[in-house]
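Only one protein chain is missing; all other protein chains are in place.
We just call them A and B in the order they show up, numbering each chain from 1.
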Amino acid sequence: MFSSYRFRKLKDKTIYVLCFLCVIIAVIPLASIIFEVIARGAPQLNLHFLTANGLEGGIGPAMQGTLILIGLTSLIGVPIGIMSGIYLAEFGDNKYASAIRTINDILTEFPSIVVGITAFSIVVVGVIGSFSPIAGAVALSFIMIPIVARTTEESLKLVPTSVREAALALGLHKWKTTLRVVLPAAGQGLITGALLAIARIAGETAPILLTILGNTYFFQGFNQPMDALPLRVFLNSRQPSPTVQAQAWGAALVLILIVLVLNICVRIVSRRRLRR
Amino acid sequence: MTASEKIRTEKLNAWFGQKQALKNINISFKANVVTAIIGPSGCGKSTLIRTLNRMHELVPEAKISGKVFLDRKNIYDDDVDPVLIRRRVGMVFQKPNPFPTMSIYDNVAAGLKLMGVKKGPQLDEIVKRCLQQAGLWDEVKDDLKKPGTSLSGGQQQRLCIARALAVNPEVILMDEPCSALDPIATAKIESLIRDLAKDYTVVIVTHNMQQASRVSDYTAFLYLGELVEYGLTKDIFENPKNELTEKYITGEFG
Partner (left out) sequence: MVRKSITGDTAFKIAAGALAASALIILFATLFVLSTGSTMVLQRFGLGFLTGINWNPVEGRESFGVLPYILGTLITSSIALLIGVPLSLGIAIFLVEMSPKAIRVPVSYLIELLAAVPSVIFGLWGLFVLRFWVLNYIETPLNTNLGWIPVFSGTPFGLDLLTASIILAIMIIPTVASVSREVISAVPNSIREAAYGVGATRWEVIRHWVLSYGRSGIVGAVILGLGRAIGETMAVTMVIGNAIGPNAMPASLFQPGQTLPSLIANGFLEAPTPLEKSAYMGAGLVLLLISLLINIIARVMVTRVLKIKGGAVE
């Protein structure tokens, strides 16, 4: 029996090593991605690359486009998402709300290319009649709304009932209580949610591929194709010219920096919330 | 004090993070008797028995210093394997916790199966014996395939006792085993504890002083992590030496 125990012990140790190996194996691609993006992207970075248009070998239009997309999408997605979250948290004790909750969960797992088709058919073909930054923002807001709605609901639910009761006891209306007292109390949770959603949509490619098309020039108008960083990475990676491919790595570095900065902001904001 | 010593602690300290739960405990548990540990909640009773089979260290942030001798061997020595200690020192927990995915039979057999005992008449025999010892056999002998969680609370706790007995331990630790049970189930477990003392060393944590006086031979009173008084149960309850003990026993605080 003792030897069989030794075998059990050996198995225990082996599994420990295997599990640790799993962690290492998962970290290798991450390390390689970060290394390659920096090693191949950093040499590209200079003022000309960041500001010139596509014909002159720069990613200015892509950076501008990504900022426009982030702005427009937030303009659509944040208010709708927050109001949805308010409804779910403050009035969400009914069947309609639980249906919405389920659908939001399903939407977060939607294949992103499908979202692109929807926005293409409705906005590009239907409303505007052309590839457009607006179509891109609509597609991305389809991704953003469910994320913001969920994080809003979660952070509103963390606000203690006593806070609501205190405000209502002062004679404030429910809507004023919600907007003036509960929402600010949950403030950092809301910011975290919005930043997370922005970080997510900033890197999305498939939905904008079908809606903004790409452009070598700076912003041309709301009924014209536009560029964006993830799209530029994709389009340039398919070109045979090494110069153009190198630009893809430069764009990738800028994109990953944006996503990284947003994620660090999320960390800082949510850590401060924990400390309070 | 005729009984021989089974477990002895020496300068035992225990912490959860920054909070010290046990302060310099020196106590000797006698073999084949029931020792009760009493004291107000949060005094370190549970922590004390969990240091006796190295369960304490499973809690994150838990720390320990000092020695615990089981048959004169310090169980915190580097060459000691906690798994083997836990086989010799079994444990019954506050809330009945039968393995939820297992049948009554498998609950009792689980420890033995891990040790390589194969299914068969030998295993059946041990399972039967343990269930009998735990006073549960007659109630479940026709339902051995049913899930352990289908039993009542009191039955579940006796199943957990049978499960602890199956690996043939020398010591059985019980952490408030009756706190989740009704009076009838409690009475059954208490008489079972008396029976167990014939073959095993039993250490029981309880917040119920009547229970301590009913089941135990020796009693230790713990307060704020320190051992205040320890002696024959009879002496502790009838003639406490320490003022604090007296106040606790007469119900002035607790």
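Details
As a convention for this text, a residue touches a chain if its C-beta (ideal position, glycine included) is under 8 Å from a C-beta of that chain, and two chains touch if they have at least 3 such contacts.
It should be emphasised that the depicted structure is a prediction, and the values quoted were computed from it without experimental measurement.
For the chain excluded from display, the touched partners among the shown chains of the whole complex are A, B.
When the full complex is taken into account, the listed residue touching the unshown chain is A:A199, out of A:M63, A:I128, A:V181 or A:A199. Within the full complex, the residue among A:L50, A:L67 or A:A97 touching the omitted chain is A:A97. In the full complex, chain A touches the omitted chain through residues 8-9, 11-12, 15-16, 18-23, 25-27, 29-30, 32-33, 36-37, 40, 79-80, 83-84, 86-88, 90-91, 96-97, 99-100, 102-107, 109-115, 117-118, 120-122, 142, 145-146, 149, 173-175, 178, 199, 202-206, 209-210, 213, 230, 233-234, 237-238, 245, 248-249, 252, 255-256, 259-260, 263. With the whole complex as reference, residues 53, 55, 58, 60-61, 83-84, 86-87, 90-91, 93, 95, 97-101, 110-111, 114-115, 160, 163-164, 166-167 of chain B touch the missing chain.
Just so we're on the same page, only the chains that are shown with their structure count from here on.
Note on chain placement: the centre of chain A and the centre of chain B lie 52 Å apart, centres being C-alpha means. Listed in rising order, the residues of chain A touching chain B in the complex are 1, 4-5, 8-9. On the chain B side of its complex with chain A, the touching residues are 81, 83-84, 114-116.
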